[in-house]
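Apart from one protein chain that is not included, each protein chain of the complex appears where it belongs.
First chain written, first letter: the chains are A and B, and each begins at residue 1.
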Amino acid sequence: MKLSLSGTLFSVAACAVIALSVPSASSAGDTIKFGVAGPHSGDLASYGLPSINAAKLVIDKINAKGGINGKKIEMLVEDDVCKPEIATNTATKLVSDGVDVVLGHICSGATKAAMPIYKDAGILVMSPSATSDELTLSGDYPNFFRTIAPNAAQSPAMVDFAINKLGFTKIAVIHDKGDYGKPLAEGAKKYIEEGGKAKVVLFEGITPGAMDYSAIVQKIKKSGADVVIFGGYHPEASKIVTIMKKKRLKTAFVSDDGVKDDTFIKVAGKAAEGVYTAGPQDNSTNAMATDAKKEHKAAFKKDPGAFFEGAYAATIAMLNAIEKADSTKLEDLKKVLQTEKVATPVGDVSFDKNGDAIGVGFSMYVVKDGKYVVVK
Amino acid sequence: MISLKELKKGLLTSLWFVFLTFPIMVIKVDPFERTITWRWHNAVYMAIGTFCIFFIMKFYMQRKEMKKDTQKDSNDSILQKTLLDTRKRNIFIGTVLAVALLFPQFVSSYQTNVMTTALMYVVLGLGLNIVVGLAGLLDLGFVAFYAVGAYSYALLNLHFGLGFWTVLPIGGLMAAFFGIMLGFPVLRLRGDYLAIVTLGFGEIIRLILENWGTFSQGPSGISNIPRPSLFGLDLSLGQAINYTYYLMIVFVIITIFVVNRLQDSRLGRAWIALREDEIACQAMGIDKRKTKLVAFSLGAFWAGAVGVIFAAKTTFINPASFTFLESAIILSIVVLGGMGSIIGVIFGALILILMPEYLRALSEYRMLAFGAILVCMMIFRPQGLISNIRRTYKFDKTNLKTTPK
Partner (left out) sequence: MDYFIELFFSGLTRGSIYALIALGYTMVYGIIGLINFAHGEIYMIGAFTAFIVATVLSIYGFPLLAIVVIAGVAAVVWSSSYAYTIEKIAYKPLRHAPRLSPLISAIGMSIFLQNYVLLAQTSDFLPFPALIPEFAFMEPIAHIVGSSDLVILITTFIVMIILTIIIKFSKIGKAMRATAQDRMMATLVGINVNSVISATFIVGSALAAIGGLLIASHIGQINFYIGFIAGIKAFTAAVLGGIGSIPGAVLGSLILGLTESFATGYVSSDYEDVFAFSLLVLILIFKPSGLLGKTTNQKV
């Protein structure tokens, strides 16, 4: 398993492909290699790019201070387009390049495909966004950690809120057929039916990226639901609430963490008012979160996107673990992650034995005057 | 060398591009903060860039013209000539084979992994080549058969615990069966109507996999699919990658052999005849219906078998892997390589699949470059990289004044 220049040239000659760059195999040991993997091109790029920025901000700060235990941190950024088959290439590439820890992947599907490769190489992986229950709860992936709560915690939070807090009994459950939204919606449906307090009057999936959602909105209206629980991401959610407002529908809208993004409020504008979303615990009072946002604004001249705080937190948590353990071995890192709390933009976190962050729970928010306000 | 007229034309072209890219390249608005950023430097880059490209193109065209005058009859590339000569061909094939076999020993497992992916696309390309290149049926939903194969393995393994080697033929046959299912209703359709129906078919398969959760586990996909087994040995990841690679090499060789034999068979001739002229072909007594159906099912068979390998290689599948873009890439492989040409398809697959991987150095510009290269390749070699040369019989030149082509 050596990556030599001649080897690369060899493959170039063999395949008649112009290799535009040769991944330089820098001498191992003098840097800590920090991998960032996720969709950096294609239709889901907007979920992956913020995590690069987050990692860059944290790493630049640490490098400016001289690195960790005298070692500089080097970033290896690889695109997986959120596709499982590409994610395995991405993962193999990172492992070949001698990566020490990986921030990513972003999509649950890509993460599941990539994990066996990291597992085999004994590399710590921490995702800011992959919420599939299987990743932590199945026990198949001991090297997987995340700074976002799993679906299993989120669906009940949304349902309890809609039923017990808002007092609704007729619920329409809508999802985007994706690997994030659908399991979430299915979980919500199951939880509602088991609770017996409310009824699911409509359960449907919409096509992401479809031109408009008028028909499904009419259907929600006809179903007589008094609340919509939506599992999916903000682009679809903002389309639905915009159309709902256009059709003069007063049905309440409760949604998930994928919707609680500033872009949602900006894009949906007035239609976003009164929408409830689940989201990571309120960290508006967390100085680190506000600072991180400010840093981003200063460095990239725009607001950070989705999963930025989670990615920022994951970067801090992993680098902190490397510093404390003074090693990049999986077992040492796990020990630190599971025993020590570290201050991050999503709160002071440590991790449980499955790899889920303790102290990262859900709060419910409502959009009020263009801002997310915690519902107490 | 550059005349004033050309200079003027170059300036106009670059001005046109500055105008064209003005709103998207220069203006950047932030609708939330209500600020506008004018990025004039982009306009300048654009102007200089297009100006240079214009003259490079001019230069290229001139050289092409000159070449045309001097040597006329060199359409066949060296490669094709090599392949026509039996002795040279054997040497060539031997070298390629040796390189292929030693490849994993010299490079990292990442390179091997990527190469395995490329080899999978070689087989997919060869499969589609039967349908598009030989039989002339434009299929935009080829990925559906790939999905059928992948899900066959994942589901049969999940529910019945069937192993890789058992499912490999089953997956292929399942896909072939779907090929016939698709083939029946669309037999009457011609050309681009066929294209859209196959596209629709591909989408339908994907949507069913996505929505019918109890059957396919929906968008969450199926994980922990076992890798290909080798007499029950326990392979490490690196070994498994190499093993899959060699498996793919064997599979590619089998495919090439079969497709090559098919091409020269009665059936292959019938496909080519069908592609060239349907009516004349029918008049010659070829059963159009049967011939088309066989093309569909044989093409699908390879896709299904590769699907099984795909599922075993990634160990995780979900419907998101089987989108229209994938069909488009496979089709591009066939067209780019040269329709109907086996060696062309192999090169097409290697280039199109390896390129995005090696373009990773360009990071976010990767797909931009990919799109641009696709367009450029088509412009400069519209007939494909290595076009299929059909067997021709030449008269002895000494006896005739004119040489018939």
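Everything below uses one rule, namely that a residue touches a chain if its C-beta (ideal position, glycine included) is under 8 Å from a C-beta of that chain, and two chains touch if they have at least 3 such contacts.
These figures come from a predicted structure and were not determined experimentally.
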Check the options A:225, A:267 or A:364 and report the residue that touches the missing chain.
A:267
Of B:92, B:246 or B:324, which one is in contact with the hidden chain?
B:324
Given that one chain is not shown, which residue among B:49, B:94, B:226 or B:371 touches it?
B:371
Based on the whole complex, identify which of B:31, B:161 or B:285 touches the chain you can't see.
B:31
Hidden partner sits against chain B at residues 16-17, 19-21, 23-25, 27-29, 31-32, 34-36, 42, 132, 138, 185-186, 188-190, 192-193, 195-197, 199-201, 203-204, 207-208, 211, 277-280, 283, 324, 328, 331-332, 335-336, 339, 364-365, 367-368, 370-375, 378-379, 382-384
Name every residue on chain A in touch with the hidden partner chain.
41, 43, 45-46, 49, 177, 204-207, 209-216, 218-219, 221-222, 234-235, 238-239, 242-243, 246-249, 263, 266-269, 271, 302, 305
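To be clear about the criterion, only the chains that are shown with their structure count from here on.
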Separation of chain A from chain B, taking each centre as the mean of its C-alpha atoms, in whole Å
33
Contacting residues of chain B [partner chain A, same complex]:
30-32, 99-100, 103, 106-111, 113-115, 117-118, 210-211, 213, 218-221, 223-224, 236-238, 241, 310, 313-318, 320-321, 347, 350-351, 354-355, 357-364, 366-367
Listed in rising order, chain A residues that touch chain B in their complex are 1-4, 6-8, 10-11, 14-21, 23, 40-42, 77-79, 82-85, 88-89, 92-93, 95-97, 108-109, 112-113, 116-117, 120-121, 132, 134, 140, 177-179, 182-183, 186, 205, 266, 302-303
